[in-house]
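A single protein chain has been omitted; all remaining protein chains appear in their positions.
Take a look at chain A:
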């Protein structure tokens, strides 16, 4: 490189053209700049155009379609889940209602039977107590009658006994009765 140093300082253009561009460090060889800038502008411009008109809309379209599809599917899934939840809630409500109804029916039946039994029992008890009262009355009546007859029989018997013992005439009936009553006291 040392042999080109003189030319290098006098003029880059001369040096590079004389040695086919080898004398200079290529990236700093300004004679190549117009060509590089032109071709960069052309290629980058075309590339930019392709990117902004074809590639970017296409990829963003793909991504958007996918996002929409996923969002749609998620919404559908959420809707179906809601439906399932509603169905489960309705089922559970129906089940609870049925259980409640069954309970109340059983309770009614139990209450009715209890009331009927109670009524029957009450009727029977009443009937029995009436019969009991009647029987007691009859018994006490018979007892009184019997007691009344006892005095009479005793007086007759006493009169007969006295007559048989002392003979003759029987004592006055009233006397005997009075004596019997005194004895029975």
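Rule of thumb we're sticking to: a residue touches a chain if its C-beta (ideal position, glycine included) is under 8 Å from a C-beta of that chain, and two chains touch if they have at least 3 such contacts; residues count from 1.
Note that in this section contacts and distances are computed from a predicted model.
This figure omits one chain of the complex; the name its UniProt record holds, of "Branched-chain amino acid ABC transporter permease", "ABC-2 type transport system ATP-binding protein", "ATP synthase subunit a" or "NADH dehydrogenase subunit L", is "ATP synthase subunit a".
Considering the whole complex, the residue from A:43, A:82, A:137 or A:175 that touches the absent chain is A:43.
Within the complete assembly, residues 1-3, 21-22, 25-29, 31-41, 43-44, 46-48, 50-52, 54-56, 58-63, 65-66, 69 of chain A touch the chain that is not shown.
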